[in-house]
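With one protein chain withheld, the remaining protein chains of the complex are depicted in position.
Here the chain labels run A, B and C in written order, and each chain numbers its own residues starting at 1.
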Amino acid sequence: MSAPEKSHEKAKNSLLYLDGVSVSFDGFKALNALSLVIEPGEMRAIIGPNGAGKTTMMDVITGKTKPDEGDVYFAGTTDLTRMDEASIASLGIGRKFQKPTVFESHTVWNNIDLALAGVRKPFATLFHRTSAKEIARIEEILATIRLTDKKDWLAANLSHGQKQWLEIGMLLAQEPQLLLVDEPVAGMTDAETMETAALLREIAKTKSVVVVEHDMHFVRELDVKVTVLHQGSVLSEGTLDHVSADPTVIEVYLGR
Amino acid sequence: MLNKVSRTIGALATAATIAVGATSAFAADDTIKVGILHSLSGTMAISETTLKDTVLFLIDEQNKKGGVLGKKLEAVVVDPASNWPLFAEKARELISQDKVSVVFGCWTSVSRKSVLPVFKELNSILFYPVQYEGEESERNVFYTGAAPNQQAIPAVDYLMSEEGGAVKRWVLEGTDYVYPRTTNKILEAYLKSKGVAEEDIMINYTPFGFSDWQTEVAAIKKFGSAGKKTAVVSTVNGDANVPFYKELGNQGIKAEDIPVVAFSVGEEELAGIDTAPLVGHLAAWNYFQSIDTPENEDFIKKWHAFIKNDKRTTNDPMEATYIGFNAWVAAVEKAGTTQPDAVIDALIGVSVPNLTGGFSTIMPNHHITKPVYIGEIQDNGQLDVVWQTPGLVVGDEWSDYLPDSKDLISDWRAPMSCGNFNVKTGKCGGS
Amino acid sequence: MITAFFFRALDGKTWAVLAVLLGIGIALPLLSLTDPSFPLHVPTYVVALVGKYLCYALLALSVDLVWGYCGILSLGHAAFFALGGYAMGMYLMRQIGTRGVYANPILPDFMVFLNWTKLPWFWHGFDMFWFAAIMVLLVPGLLAFVFGWFAFRSRVTGVYLSIITQAMTYALLLAFFRNDMGFGGNNGLTDFKDILGFNIQAPETRGVLFFASAFALALGFLICRAVIASKFGKVLIAVRDAESRTRFIGYRVEGYKLFVFVLSAMMAGVAGSLYVPQIGIINPGEFAPANSIEAVIWVAVGGRGTLIGPIVGALLVNFGKTWFTSGVLAEYWLFVLGGLFIAVTLFLPKGVVGTLMARARKKPDETKAPGALSPIEASQAAEEGA
Partner (left out) sequence: MRPFPSRLAALAIIALTLFGVLRPAFGADLTAQVNALGQGDYAALEKAIGDLAATGDPQVAPVLDALSNGDLYVRKSDNAVVKATKSGSGFTLTDPVTGAALGEAGRSGVTKIKVNNKIRGLVRSATGSLTLMSADPAQRRSAAADVFRSGDPAQIPLLDQAIAKETDPGVKKIMTEARAAAVLKSDMGDADKIAAIAVLSTRADQDALAMLASTASGPDGAVKSAAADAVASIQGQLKLWEGVQNIWYGVSLGSVLLLAAIGLAITFGVMGIINMAHGEMVMLGAYTTFVVQEIIRNSYPELFDWSLAIALPLAFLVSGAVGVLIERSVIRFLYGRPLETLLATWGISLILQQAVRTYFGPNNREVGNPSWMSGAFDLGNIAITYNRMWIVVFALGVFAVLMLVLKRTPFGLQTRAVTANRPMASSMGIRTPLVDALTFGLGSGIAGIAGVALSQIDNVSPNLGQSYIIDSFMVVVFGGVGNLWGTLVGAFTLGIANKFLEPYAGAVLAKILVLVFIILFIQKRPRGLFALKGRSVEA
């Protein structure tokens, strides 16, 4: 009992607290004693080569994968390792996938509607009627993600970039405290990339954001603290300039 | 060819009629329609297809003789596809759409139970040609297969006799369904009445289509090595028999040591096995292909000509179909009409030749009189008679060895007209 | 709240389907009671046949609700159908009373001749219709609940779920075949006399049962429609298309699956309970895995993910079965059926109704208003990912 209590102490002032988290798949260590702390209101970029454990880390935070060992706390007190995806989402952690995942056979409107914070219980949804306030909120988000004119389109018919935006819109609709964003600009044009960066910066004013990204250009645009992951643990941490100067990071990125 | 085409058109027309829900198809006046309700696909096709061919063959033969009442017989074949609800649907279709005068059909008890309400409701006639568990006597059904007392009890009698090996210990091995359950209940009571002790009877059930008999055969072997002469009474159903006998043969259980007498294994089933290791095991039936009578020889010859394959075997349910068919023809001629009530009344007492050199008579309980034969499996897949009942045995629908059925009798003649008359209470039970 | 729930579902198309179903439900039995010389007379044979089809259609609808809308391919729905049937069968058995062949007031005939001395505990209460009616819903619902509670919580999905639902119905098939279970073994329950005091074979009773089937189907359709039109229905489709996404926006998927699975099982149970009095027998054969697969195929033929599809599919395939299993075509029935399945999966992946709807939709505009019936490709894409 003492160990968790101790971590509990350390986690106190953080929004997200990972300590000594390890996950292995059939002998392969995807995460190896990973420790990471995100402060409330912070935006953090996470970079690292393929297989560094970025997505697995997201899986652990969102409850998809249970860590073999280690602690994961949210808002200092909530042990995320004991919760499933749905409860974690309800706590206020939103996630955007690497490959845009929207509900293809729903319309854009319905996608946002489904993500909207509010009813989640089966019986409640059965008799739920969308209120005027909710409609206003949906329209607001649609405007933010610039899909107002496509609100009746099936999500399946959107372009790749539009799907990315829709997914961000869904994330916003959830009104989370912490957003986990996995490669938000993959497959976007330069202009779209810039706009996305601006959007994320805007969001980060009120919420904590963790961005996983390959695109250094984009990371530079975000201008936030960077964590470099390698082989399942933190290799380096600091400003982008700091980590780019770190010889171990150069070794990992360029050495091979 | 033309017939096929017209039949197809007929089928289309019927379908159209059903589709619009308009008036029923009219029956042609110049023929008498005979329904054939045997599965041609699904699990039961293995047994029932032969009976469909048998009825077609008998109709063909009858038409060569000029038909019945001066009219040709016309077969209406349907495929209930081994699906019990479909049996009921097809029975209804045969009777109310095709207006058949009589139906020959069913194999399993459940298919018979499934069509029963239909035959009662629409008042038609069903001839049921397969040995069954008894405990039934319906006005609209004629049971030409064996009741338990026409198969099981004589077989046990034979095994208990000096000649049959004076068996003292019994294994009742069956597939878990109503026929074996009931037969074994009857046999258990019968054996106990003959002084067999409880511990000398072993009863075991396996599922349908069971194929891994190692444990069961080993158990039989163990049971049989207690020093008393042991026999197996097998009510194992159809498909499960081949692996059962293969396992018996392979584990070295010889007929001299532990004979197996079966009630569901006939020439047709044996055609699927190499019978050399099984020589000496027994089967009890009312007919064997090997029975040497002129009637049988003639029947087999014509059957082979009809089916165009002289390797096809004949078996007991075929003979039961033969008896039922001829009895129906005789009754129709006697009644002068195909009207069901008249034919049902006329059928009682009708006596027709069977294939074993005697006559079978339809009794007031709608069961028939038959001789019972015990045959030994030969290495050519045939069964040779080793024993037979001295005379004919009347089918006993309500077994005397079940406590609740021993007081019941059936007599469909007026004035009783009851299938389950309780002699104790003096009342006709049921509806 | 409830009225709003249903009212929301009542668009023009739904009204039309309900009207057609109830119209048939009333007209066919009435026409069957007319004099045979009446030009529009319907033979009772047709009533019996169509009544059976309607029960199958309700079963198909229940399969579609879980498969077409929630992506749960159940290969065990025949089990719920059969359990509902058995519950009704047990009531009908108890109604026979002393009219059984052995005139035993308590025990059904099959227990009498197999020397049962007293009624097993689970047969008690079935002499009352209300009790049986509750059991028709409760037994399949409870089985679905227990099964679903375990399976969905453990996140058994896709093929695995299909295979274990098949294992479930197969285990029940074997269990009900056992005579020791006290359900009549292979012969099942049969020889019914009357229902609620009316002779079960009387044309009038048949008519009422037919109407009840049509009504149950209409009601089932309405409930499904209402469920699909609600936000709940949107979540279901979301689960079908991207299950983990749905979890990550905070929906506890197992709860949704469980609810819809139980609802569907109860619908199947009702279908079974209406089927049994019309057919006159219930036996373990109804549990056969092949029956469940057939029900899935009706849905596929009609078009999954549409509510009219399964009804059309069930009617179409069963009508084909009736037609082909008579006369000279009897031997070719399985060729036709097999060929149909292959053709539908290859050439009509959306099913008959789905294809027609997609064609109708293409003309006005590519996209449709909220609640549109979804294209199948999307769910296939989801399956690929799963």
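Here are some notes:
Definition applied: a residue touches a chain if its C-beta (ideal position, glycine included) is under 8 Å from a C-beta of that chain, and two chains touch if they have at least 3 such contacts.
Computed from a predicted model, the values in this text were never measured in an experiment.
Which of A:T56, A:N110 or A:T125 touches the hidden chain is settled by the complete complex: it is A:T56.
Within the full complex, the residue among B:E188, B:D316 or B:E376 touching the omitted chain is B:E376. Check C:A151, C:L217, C:V270 or C:I308 against the missing chain and you find that the one touching it is C:A151. Among B:V130, B:L191, B:A255 or B:A331, only B:A255 touches the chain left out of the display.
The missing chain, though absent from the display, is touched by one residue of C:V46, C:A60, C:L73 or C:I281; that residue is C:L73. In the full complex, chain B makes contact with the omitted chain through residues 40-41, 43, 45-46, 49-50, 163-165, 176, 204-207, 209-212, 214-216, 218-219, 221-222, 225-227, 239, 242-243, 246-247, 249-252, 254-257, 259, 268-269, 271-274, 277, 279-280, 376, 378-379, 384, 386-387.
Of the residues in chain C, those that touch the hidden partner chain are 73, 147, 150-151, 153-160, 162-164, 166-168, 170-171, 174-175, 177-178, 289, 293, 296-297, 300, 331-335, 337-342, 344-346, 349, 380, 383-385.
Note that in this section only the chains that are shown with their structure count from here on.
Innermost chain of the displayed assembly, by C-alpha centre distance to the whole-protein C-alpha centre, is C.
The distance from the centre of chain A to the centre of chain B, each centre being the mean of the chain's C-alpha atoms, comes to 72 Å. Centre to centre, using the average C-alpha position, chain B and chain C are separated by 35 Å.
The touching residues of chain C, when paired with chain B in their complex, are 28, 31, 36, 39-46, 48-50, 52, 98-104, 109-110, 112-115, 174, 177-179, 184-188, 190-193, 201, 275, 279-281, 283, 285-286, 319, 321-323, 325-331, 333-334. Every residue of chain C that touches chain A in the complex is listed here, in rising order: 1-2, 4-5, 227, 230-232, 234-235, 237-238, 240-242, 244-253, 255-256, 259, 366-370, 372, 374-375, 377-379, 381-382. Taken together, the chain B residues at the contact with chain C in this complex read 4, 7-8, 10-11, 14-15, 18-19, 21-24, 40-41, 76-81, 83-86, 88-90, 92-93, 96-97, 108-110, 113-114, 116-118, 120-121, 135-136, 176-178, 181-182, 185, 205, 207-208, 402-405, 408, 419-420, 422, 425, 427, 429-431.
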